[in-house]
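The complex appears here minus one protein chain, its other protein chains still in place.
For chain A:
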Amino acid sequence: MEQVQFLGPGMDPVSENRPHPVPSGESLHWLTLGEVSHGGQQCFLVSALWAPGMKAGPPQPAGSLPLALAPLSTFSKRPLSTAVLEALSAEESSKARNLENRLEIDGFPPSPLVVKDFIVLRGLCSPALGRPGQLLNGHTNNWAVLVCTSRFWFNYRHVANTLSVYRSVKRLGIPDSHIVLMLADDMACNPRNPKPATVFSHKNMELNVYGDDVEVDYRSYEVTVENFLRVLTGRVPPSTPRSKRLLSDDRSNILIYMTGHGGNGFLKFQDSEEITNVELADAFEQMWQKRRYHEMLFIIDTCQGASMYERFYSPNVMALASSQVGEDSLSHQPDLAIGVHLMDRYTFYVLEFLEEIHPASQANMNDLFQVCPKSLCVSTPGHRTDLFQRNPQNVLITDFFGSVRKVEITTERVALKPDPSSLGYSHLKCQKDEELTEPLNYAEQLPVAQIIHQKPKQKEWHPPGGFILGLWALILMVFFKTYGIKHMKYVF
């Protein structure tokens, strides 16, 4: 996204010419300070924050607080991508360490955060962005929910499927904190496993997908339909640890991968229950309405997998399946030493494809669609893109499988002068002073009806009440006119 530019990373918001470095070892968070709708254009004001743990600076006079920071407590934190971190530290670490102006922001949970720096994203106000609320490649964070739903040793391959996708997304930059991994059985420690503490996805022990740092969030009997739906919709008990939650927001791209034994319209969980395609579609809609995702990629490797996505109706969902309705998905990689099939065909070829992907790869979704032709898969993989806004050709694999954001650093500086007397104070070049006197509105971020091309429901026409009363009166009049009052007894 070429329009996105950083304005002076490390610039002090108030005294504009005093850069300062990012201390090493500190985690940095994005803070969306505001999304401003102005003249049909979208403007974003974004800041980088240090996490709690920094010393709180002296309270600043209110005058130094930028306008857009006012409703700060309602915004959420997002992790900063590694690219930005690197850019900041490399360029700025050698510069002066002093920081005079620190802003303490009240009411930001869980503890006062100190605004160290502002990084203003310019160019987000460009009219080329299209629909209001829709950003081109507009996600700021990536999440993955990887689910294996089957137990038992002979379903080794399903665990290996899930772990190999886990391996790929982790390799491409999604951290464990952003991956919810659900494994219905523990193959690595199964007594039947001749190679304890490993799960292999290739014959001849070529690739161990159960490495040293696998963090399984939901294990064995915790993998239930209820838990899965709770994770998706965020309706988890308050005691649930953060590692077991999907803490996504409306700027999250979510990858959902499922594998197990399924049939037409359902996926079996644990040999005891199943989730239907309708339930899944409703869960996604709930996620959309709760602003839990920006775009979603759904992949399922199971028999008749295509039946699982055919009921989806929420926007921004792209779906892939290993087989069409009426087809079986087949296993691959029979291994005599371990004594089971190590993987399913579809995921095997997906993994092969993903192994070639690196954070800067330009491979797009169309490449992923063609990963397993019928000659290799035996089943016919399917995909569904009608709910998705962008052309699959423009959607990078790393939009879902990695945590990669494109940023471009500019050397241009921006003047962030405090001006308490005017609401129109702005750091954004595209805003004009006279327009800023207008009250600012939040953009409607989820224009569902527009996005999924649904016509607004036609209101049914009803004749007005008076008309109906009049009609009845007319009928009665005609009746009496014809038969006279003496026939009243036939009426009542």
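FYI, a residue touches a chain if its C-beta (ideal position, glycine included) is under 8 Å from a C-beta of that chain, and two chains touch if they have at least 3 such contacts; residues count from 1.
We take it that contacts and distances are computed from a predicted model.
Enquirer: Suppose you had to identify the omitted chain by its UniProt name; would it be "GPI-anchor transamidase component GPAA1", "glutathione transferase", "Septin" or "Cytochrome c oxidase subunit 2"?
Expert: The missing chain's protein name, per its UniProt entry, is "GPI-anchor transamidase component GPAA1".
Enquirer: One chain is left out of this view; which of A:V209, A:V340, A:L396 or A:L416 touches it in the full complex?
Expert: The single option touching the absent chain is A:V340.
Enquirer: For chain A, which residues touch the unseen chain?
Expert: 152-154, 189-194, 196, 334-337, 339-341
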